[in-house]
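Handing you this structure, nothing more for now.
With one protein chain removed, the remaining protein chains of the complex are shown where they sit.
A and B label the chains in the order they appear, each numbered from 1.
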Amino acid sequence: MRDFAAVAIIIAVIIVAFAAALTDGYYMDIFILTCFYGTLAVAWNLMAGLTGLMSLGHALFVGIGAYSVAWGYTAHQWSPLVTWPIGIGLSIAVAIVIGLLCFRYGLKGYFFAIATLACGEIAFFAVSATTALGRSDGIILPLAKNPELHLQFIAKWPYGLMIGSFLTLTLLAGQFLMRSRIGYYWRSLRDNEDAAEALGVNAMAMKVLSFAISAGVASVCGAFYAHYVAFVDPRSVLGVDISVQLLVYAIVGGMGLLWGPLVGAAVLVPFGMFLRNFSFLQGSEVIFYAVLLIGLALVLPQGVSGWVVGRIGKAKAAAELPS
Amino acid sequence: MKRLIWGCLLPLVAMAIGAAGPAHAASELKIGVLVPLTGTSAADGTRLLNAHQLAAKQINDAGGIAGLGGAKINLVVADTQSKPEVARSETERLISREKVSVVLGAWASATTIPSVQVAERYRVPFVVTSAVTDAITEQSMQFVFRVSPKGSWAAKDVGAFIGDLRQHGVALDKVAIAYEDGPFGQTVSAGYRKELAAQSIKLVADESFRTGSADVSTQVAKIKASGADLVLIVAYIDDESVLVRSMAAQQYRPYILGYGGGHTHPTLLELGDLVEGAFGVVEWMPDLKNPAAKAFADAYKAAYGALPLSNSAQAFAATWVSALGADAAHSADPVAIRDALRQLKLKDGPATLLPNDALAFDESGQNHVSNVMSQVIDGKFVTVWPTNFAAQPFKPRK
Partner (left out) sequence: MQAVISGLANGSIYALIAVGLTLVFGIMRIINFAHGEFLMIAMYGGFFAWSAFGIDPVLAVVIVTPVVMLIGVGLYKGLIRFALNVPDINQMAVTLGLSMLLQHMALMMFTGNNRLITQPRSTASIAIGPAIIQVPQLIACVASLSLLGLLYLVLRRSDLGLVMRAVSQSRDGAALSGIDISAVYKWAMAIGIGSLGVAGPLMAAILYVNPMVGALFTLKAFVIVIVGGLGSFSGVLIGSLLVGLAESIAAAWFSAAISAAVPFAILLLVLLIRPEGLMSARMR
């Protein structure tokens, strides 16, 4: 039950942060981006932390979601009610195909990570060469006649509400999955695949399921991004940058807990933006960020969340011990 | 558990303390400047920033903005890191946190487009300095202005220039395109293709390469085999140097015509004889026959020790035009400045250094400005076309 308590607290923090940012566009932007990366990072960790499948190709699914919306809207005036299911469905289908292929041939660890990275890069270059998708120029989403129906808002809070809710839902669903039979299967696969299979866990099906869920959530984020920014191009939604960012959030936040990477995103996204206030010296803010990243990766191998929970556990243990 | 909450809240608190800046001050005009100071276009960003700062200094030294009671310009600089997502959120910061009255920027189209859309939502004028994507001023947005020409206009100017060359007896029958297969190269080369077809100029080879290719001899060999006597190159200076060397290595010396500020870069001249006679279609040149252009070039050289490139001139014009907009509006209010910018028609003064008769924005916010042609003559970039701006006539190949 303690895990649920932690998730409840995080959700409370999300709501408080949303309320605090309500009146200020800049804070709301930070909130939105933090939730965007946070949701992606949690989705990523559903695979990496729980099932032991590290993906470096999640940009692919963000891209599928974002391009489904951008292309559907600019080419056919399709509403989000149509484009979102297309994006999610396509992402899940692609994830199943990649998953079946990779797991059929037993790719694990680095090799799986690099295979997903290769898929992401192939998509990047394919889109860069496809005229219908705007090639490297990307697609601008113009203002619609009835903007609200196309999720275009002048105010920021509807976007904040949307992405905040996704994050909450993802956390709840993730927590529920973890506690379910599937979650135990996943963790058994992560810890010892051979043993799990010997006990009758269908490794293939379970891994593909984990990949598909994660990809589906990532494409929701991508679709949201297309509405929020109203511009998609290969570099911002398909680039290896996004995939690597997720890795960084997971490392800083910690992968042991479902919401660990969310903590990483919640620390690094605002921090990175905060540092940009000091960009008067060329590159100084990136250097600072890089040093912090190296430091955290070395000093807190379990990530911030692992460290905090570890401290709490110790404190509890100490309190319970009769001295 | 308390730690947990703090762990999540602390960053936000830190933000609140760190980012709370001063609001509107009457004695200054805050202008947001988006430039890439890090990332792939860092060198370009530095040159743009120099020009922005030079303009601000000139205005402030001359007593500030008269229409605002002598208010000084305060440039708030933000680094886009050459990334679209960063440019977008920095625009958010400049507008909602720094309360700038105008935003200028943001170098490449990919960083400019999302930034422009943020400014539009906040109803703050955004003056585009150098992005070439046509669509930027074709979205019926109310707060976007662009001092630079549309990317496709370069193709028109190139077409006209080819026509002129032919009239002067230069035999140009077959044209080839060699472009960098990224946003910049794809946009400009698409314009070329359309324009060449419209003018029924024969396109005999159409080759692309990725930035950072160490060997492009395959592409060069194909262009050479096509017998093209003019090669239109769309690339940044780095890849252009690799391409030009490869052409020389294959003893292939057609006319070449490069594009933009990347082409008229001093690094290109280090190639010496290889680029002698090379043309370039460019938005501005320091030797333009135009008093404002010369004044800017001299001031820039005095301040930074090097001649400015075309994009610096655009940044300079954008800064001046925003100040003049605020001057005419007698207000630092973004909407008032927007309205004033709409009415502006500048025929002289520092802002008119670009090659057109008057700097003015049409209803879509576009400044109608053409490109000029440069040629490398005796190891120097010289403006050779159109004749009313040219410093010298062009030199046909011996």
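Keep in mind that, in the parts below, contacts are C-beta pairs under 8 Å (C-beta built on N, C-alpha and C of every residue); 3 or more make two chains touch, one makes a residue touch a chain.
The structure presented is a predicted model; accordingly, all values stated were derived computationally and were not measured.
Participant: For the full complex, which residue in B:T111, B:S246, B:N290 or B:S312 touches the chain that was left out?
Facilitator: Candidates B:T111, B:S246, B:N290 or B:S312; residue touching the omitted chain: B:S246.
Participant: Which residue among B:D181, B:E195, B:D287 or B:D327 touches the omitted chain?
Facilitator: Selected residue, touching the omitted chain: B:D181.
Participant: Pick from A:L101, A:A195 or A:A315: which residue touches the chain that isn't shown?
Facilitator: Spelled out, the listed residue whose C-beta touches the missing chain is A:L101.
Participant: Among B:D238, B:E276 or B:D333, which residue is in touch with the absent chain?
Facilitator: Here the residue in touch with the unshown chain is B:D238.
Participant: Who touches the missing chain here, A:A129, A:A144, A:L275 or A:I312?
Facilitator: A:A129
Participant: Suppose we count only contacts with the excluded chain; which residues of chain B make the list?
Facilitator: 38-46, 180-181, 208-219, 221-222, 237-238, 241-242, 245-246, 248-251, 267, 270-272, 274
Participant: So which bits of chain A touch the chain we can't see?
Facilitator: Residues of chain A in touch with the missing chain: 54, 101-102, 105-107, 109-111, 114-115, 117-119, 121-122, 124-126, 128-129, 135-136, 240, 244, 247-248, 250-252, 255, 281-284, 286-287, 289-294, 296-298, 301.
In this section, only the chains that are shown with their structure count from here on.
Participant: Between chain A and chain B, what distance separates the C-alpha centroids? Give it in angstrom.
Facilitator: 35
Participant: Which bits of chain B are touching chain A when the two form their complex?
Facilitator: Residue list for chain B touching chain A: 1, 3-5, 7-9, 11-12, 14-16, 18-19, 37-38, 42, 46, 77-79, 81, 83-86, 88-90, 92-93, 95-97, 109-110, 113-114, 117, 121-122, 133, 135, 139-140, 181-183, 186-187.
Participant: Give every residue of chain A touching chain B within the complex, in rising order.
Facilitator: Going through chain A, the ones touching chain B are 5-6, 9-10, 13, 16-17, 20, 24-27, 29-30, 33, 128-129, 135-138, 140, 142-143, 154, 229-231, 233, 235-236, 241, 263, 266-267, 270-271, 273-274, 276-277, 279-280, 282-283, 285-286, 304, 308, 311-312.
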